[in-house]
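I am attaching a structure below and will ask some questions about it afterwards.
Only a single protein chain was left out; the remaining protein chains are all shown in position.
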Amino acid sequence: MPEVRIIDVSKSYGKITALSDISLEVHDGEYVCIVGPSGCGKTTLIKSIAGIVQPDRGEILIDGKSVSHLPIEDRGTGYVFQEIALFPHMNVYDNVSYGLMVRGESPEERKGTVTEMLDMLSIKENSRFYPAELSGGAMQKTAIARALASGSTLLLLDEPLGALDVKVRTVIRHELKRLVKELGLTAIHVTHDQEEAISIADRIVIMKAGRIVEVGPSDELYLNPSRIFTAKFLGEANFFVGIVEKHVGKTLNVKMGDTTLSVRKREKIDLEPNDTCVLAIRPEFVKMVHRDEGNRLNALKGKIVEASFLGDLMNYIVEALNGLRVQVKVQISEEEPDIRVGDDVTIVLPEEHLLIYRHPSEGLEKELALE
Amino acid sequence: MLRVLSLSKRFGAVRAVDDATFEVRDGEYLCILGSTGSGKTTLLRLIAGILRPDEGETYIDETLMNETPPEDRNVVYVPQTYALFPHMTVLENVMFGPVARRVPQKKAKEKAMSVLQLVRLDHRTDALPSELSGGMQQRVALARGLASGAKLLLLDEPLGALDARLRIELRGDLKRIAKDSGLTVIHVTHDQEEAMSIADRILILRKGRVQQHGTPFHVYRRPENLFVANFVGRTNFLEGIVDSRDREKTTVRLRQNMYIDVADTSHEREEYIIVAVREESTHLTRDDPGEGMNALDGEIIQLHFLGYSTRFEVKLKNGDRVSSLVSTDDPIGRVKMGDRVRVSFNPRNTLVYDYPTLGLRHELEVY
Partner (left out) sequence: MNAVADVMQKASIIMDDLSSKPAVRRLFYAGAVLFLTAFILLPPILGISLKLDLVSQVLDNEALMARAKEAIFWSFSIALTIALLDLVAGLPMAWYIARSGSQLVSVIDALIDIPFIIPTVALGFSTLLFWTSPSSPISVLGVPKLSPGLALILLLHFAFSFPVIVRVMVGELLSYKSVYETAARTLGAKPFTVARTVTLPILRPALIAAFLLAFARSLSETGATIIVAGAFENGPVFIKNAKDAGLEGPMVLVSFTLILASITVFALIRILGTRLKIPINMVYPRPEAILSSARSARTRDIVMFVVFFLFVFIPSVYITFPALGALSDGTLGRAIAGEGVWSEYWQAMSLSYVIGFTATLINVAAGLPIAILIARKRLGKTLTTLLDAAVNVPIVVPSVALGVSLGYFWRSFSFLPEFWIIVFAHTAITYTYFVQAMAAAIEGIPEEMEETARTLGSKPLNVFRRIIMPLAKYSMFSGAILTFTRSVDETGATTAVSNQLKTAPVLLVSWVKHTVPATTSDIALGISFLILTSFVSLLALRLLVYRRR
């Protein structure tokens, strides 16, 4: 239900800056994912909302009211911990009913809500089991049920699926989103797994080194990222450095060595001739074409140096004649892949998928660094 | 290089490893794929000699190893936590193996330094493990194994402790270092994408039993059972009964008398079967898909943007649900929730399995 507003929040631990002037708005009923590499501050941010951590500066408003002076237990935020933290001395039923018990409700009063919650997450048959006897997935669901049953309308989730195997995660994450939407809650979900964020978030917040890099809906951030780090962190991307040669109507000519590529101009990115720039293109948008089409726009000739089978895709590394290494993903379903390592190929970088950026002042490597 | 014969290990009533038989060739990079609790760690520990099997034999270079203690097997085990010795520097950690094998100090140090160069950590030799990042610690663990002179390296979820993004970046490094050093590696993971992208061969484990053992291509295209078909890749499953069969194809009757053709001809009339089709082979279309192709009508009930593709969940006219992976570029991807579409797939892209006695849900359980 509630909307959350974070205004200029900062937090430092000694010399380490965990959060630096963070401002963010989460709308009523929205499912927001905060992603970023380890140490980017995402956990510190939701801990600040919950009151587990006190920011040094800034304000946090839930439904328009400032919560900065309220202790954890009075903020009304449900929290799911990364380490799950089920009470080891209570069974599933007691864990889930804890929030209601603490509010003073009698066992009879609690029964209705708790049973409903257990049903919704399909863990009713585990009611009498203790955490030590449960599987990872069951523990995860119990932790979620516990937060939901406390009646909170704002759900804060810290790597809630981190303890689970990849395959199990892909199943449970959709159940989680569905439940949150069904109950009309607002959720802020922290994860380091960008695939997870892309697949369930209404909006994604990208963080790095204590700052927000970019915010937006998943498809926008994936297809049209405004920042280089977003292009790198969400999905995979090829990056090239080039120099702007000239404007040609709605496109720019960019020179890389002895190759010239035609790139569409982008809003808010003003580049003049002789500016250094960075080009990015996702591997799945690079096209492998027939040798005869070598004269197409943005075509490069090269050789396959690596090829791996990924099931529904083939992943190739092409070394172009001008020295560039390009990663290419090609969907295959019926045919046997007939392109092998050592083959000569022609690839095309379609201008509508090439993203152009200013060259970052601290250097490209630093901008792309994950650790 | 390694041959495992009918290996079994029980912990109380639980069969952690159940009659496992397979071999690993010299220089091969094998990935053992399975969920938590599938027995993969136990299997590694049996091969390393840390655990004794209840039954079965382990052969390394054709020599029976059952009575040989771990220190004499020349097989290095790297656990998920890396187990770096916290009181020793990076250099001392890496030198540990050679020194323990009584290699003279000077030679041990040379070997350690050359290996550290290989993993690009030769500038941090004096650091303590606690001062290093997760990715660096992993490389030290690897270097330590390389320097010991062992020919077989057992890696237990080597990338498990790292961020999703870092994992993708570092897995290539792992394979490259192993190949450059001429080692045989068994790399255990629960991430099938990871296994598919770097393994020479994959071995799939479920509840201690080997499900399939082959190249990524082989495992993906010819999964031997429903579990493998579900665990690796994204797959649709349709329940049906064999209606008729000729030399080239079989016609299957789905719920509510919808019919499809499959290329398999090994099942008899009236047999209950499961038809499996990969989500990327399940296409969405508005028009007639063409001669010989299967076409089923339905309605879009869910869509998930996945980045390089979007997954559409379709409810067919007969109530069955299928999903289709559509690349972001594909114009058909503009369909919306509630739209009517046609789902089509080639009979040659289907796999047929016997209907499982314990039911479909049980067979598809990933843990």
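Labels for the chains are A and B, by order of writing; each one numbers its residues from 1.
Note that a residue touches a chain if its C-beta (ideal position, glycine included) is under 8 Å from a C-beta of that chain, and two chains touch if they have at least 3 such contacts.
Everything numeric here is computed off the predicted structure, so don't read it as measured data.
Participant: Just name the one of A:P107, A:G184, A:G257 or A:G363 that touches the chain not displayed here.
Facilitator: From the options A:P107, A:G184, A:G257 or A:G363, the contact with the absent chain belongs to A:P107.
Participant: Would you indicate which residue among A:Y31, A:Y98, A:F285 or A:Y357 is in contact with the undisplayed chain?
Facilitator: Missing-chain contact among the listed residues: A:Y98.
Participant: Please pick, from B:R144, B:H190 or B:K249, the residue that touches the omitted chain in the full complex.
Facilitator: B:R144
Participant: Provide the residue numbers of chain B that touch the chain removed from this figure.
Facilitator: Residues in contact with the chain left out: 45, 48-50, 69-79, 81, 83, 85-87, 96-98, 100-102, 144-145, 148-150, 154.
Participant: List the chain A residues touching the unshown chain?
Facilitator: Residues 50, 52, 71-74, 76-79, 81, 83, 85, 87-89, 98-99, 101-104, 107, 146-147, 150 of chain A touch the chain absent from view.
Just so it is clear, only the chains that are shown with their structure count from here on.
Participant: Using mean C-alpha positions as chain centres, tell me how far chain A is from chain B in Å, no decimals.
Facilitator: Distance between chain centres: 24 Å.
Participant: Which residues, counting only chain A, touch chain B once they are in their complex?
Facilitator: For this pair, the touching residues of chain A are 37-38, 135-137, 165-168, 171, 174, 192-196, 198-200, 218-219, 222-223, 233-236, 282-285, 308-312, 315, 329, 331, 333-334, 370-371.
Participant: Spell out the residues on chain B that touch chain A in their complex, using ranges where they run on.
Facilitator: Touch list, chain B to chain A: 35-37, 133-135, 163-166, 168-169, 190-193, 196-198, 216-217, 220, 231-234, 278-281, 304-309, 325, 327-329, 346, 348-349, 366-367.
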